[in-house]
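Some chains have been omitted; the remaining ones sit where they do in the full complex.
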Amino acid sequence: MSAPCNCTHADSQSLTNTNKSFQHLSPELQKQYSDPQHPANLICELCRLFYDNNWVTGTGGGISIRDVEGSNPNLVYIAPSGVQKERIQPWEMFLVELPDEKLLQTPNDIPKELTKSYKYKPSACTPLFMSCYKMRDAGACIHTHSQNAVMITLLLEGQKEFKISHIEQIKALPKLKYNEETKKVEKIGSLEYYDTLTIPIIENTPHEEDLTDSLQEAIRNYPGTSAVLVRRHGIYVWGETVWKAKVYNEAIDYLLELAIKMRQTGIPLVKNTST
Amino acid sequence: MSAPCNCTHADSQSLTNTNKSFQHLSPELQKQYSDPQHPANLICELCRLFYDNNWVTGTGGGISIRDVEGSNPNLVYIAPSGVQKERIQPWEMFLVELPDEKLLQTPNDIPKELTKSYKYKPSACTPLFMSCYKMRDAGACIHTHSQNAVMITLLLEGQKEFKISHIEQIKALPKLKYNEETKKVEKIGSLEYYDTLTIPIIENTPHEEDLTDSLQEAIRNYPGTSAVLVRRHGIYVWGETVWKAKVYNEAIDYLLELAIKMRQTGIPLVKNTST
């Protein structure tokens, strides 16, 4: 992994898009994107981090952030489809408003100097991200093609769940419970060391958007989960805020990496505590 | 992998060649190399990235870019041979013009202050790169000594193809088809999740330039491929533009890495869908 660079300059700009690019934007957008904590900038920062971790190789994977700390927490920023994730710029995001997913802004509106008339499409994961927002009030949703995620689904071919217990890192994940009154899944604490973390595995489909039904079904059937594995494809992870989603994703990938090593040396993933 | 540094300064300069070096260049060249999107600068940037990925260890591997977005799309930039790829400078490139491969510029012409009289030779891959340009209208060609590429050819000793199917990352690669009318291989979309990606494997030869015949034969025999594996050596990958070539190369290396892990745990690379 790669800690954030300590430089205080140029947070929101990639190597090949120098400051000059900003000049093509309206003063309003320039101001917006000068805040490194703006969701559009955080998407760029995290995509670079995920690229360094081999989670978004090529143009795979993606991330979406809901502006839960902003004045309108219904605003959702989504990275575009088919672009190199480590090189996206804040002005390349799609912006939609919940609950109707009304499209407020697209990168196709911005000055041609910046886009070279490239025709952007929102990430194919969009309906999946929306499911996490609507069904779980998520603040951010991460999708990676992590090799650990793909490998564990190959090793668990035919099984519908990944389970692991008795590893300290499990405690990084939230304990969730369906509240009969509010009809919502709510966080009631963190998983304990001896708890079994269970992540459902759904089968991949030829088109990413066709995963929506089975992802929603998995979210419904597993009120305790913060993630869904997609066989031969990758993983979806969400959290209350972008930072929680990041931490959950890191902790899960750590556990998947460890689980693969455990399988390879014949160590059971769930500890038999009856003996 | 290593996302581009966010610094806005000094894109095209290595640690050991400070800004002062530029002063030895003609004003025209200085202006040229001040554009980070110039093919010569992109070669430097990508070589540093490939070095971080262990794809061009020592002085191995290389990259060439055709200036498809420039005023003369027949111009081809080629990194020199036998130099440390992560330290090359924009003025160290060879420049040739297609279709005759007329040599327009060599790093041996530039001021001695910059080269210390080092005698440059164009990459030994040059005839191989040219084959990709001529036979496939490529915009860039990448050659790496990736350990994943070498290992898969060792694991597939005696076999002439690498095949993999039913992995999401396959969709990052182009679907190509020979067009009977234009007599050209054309991109007609992307591979589907359930498609089988096939990459031919050719045998290595003592001298890199002697690979040309078998590489050309493989390109002819596999109109659907964007890459050729060279046994006990590495891989050649090309694309319509430098960024496409980069994305294809990343996606293929991801698939090769996964394939090695799959082989090691007895998981078939091509999914049997008849059962």
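By letter and in written order, the chains are A and B; residue numbering begins at 1 in each of them.
Assume contacts are C-beta pairs under 8 Å (C-beta built on N, C-alpha and C of every residue); 3 or more make two chains touch, one makes a residue touch a chain.
Quick caveat, the model's predicted, so the values are computed rather than measured.
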(message) Let me spell it out: one sequence, repeated, and 2 copies placed. What is the copy number of the whole complex?
(response) 4
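We take it that only the chains that are shown with their structure count from here on.
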(request) Specify the angle of rotation obtained when superposing subunit A on subunit B by their C-alpha atoms, rounded to a multiple of 5 degrees. (result) 90
(request) Can you check how far apart subunit A and subunit B are, centre to centre, with Cα atoms defining each centre and the answer in Å? (result) 30
(request) Can you check the complex and tell me which residues of subunit A touch subunit B? (result) 2, 5, 7, 9-16, 18-19, 47-49, 51-54, 57-60, 84, 86-87, 145, 147, 150-151, 154-155, 157, 204-206, 230, 232-234, 264
(message) Please output the residues of subunit B touching subunit A within their complex, sorted ascending.
(response) 1-8, 11, 36-37, 42, 45, 166-169, 172, 192-194, 243, 246-248, 250-251, 253-254, 257-258, 261-262, 265, 267
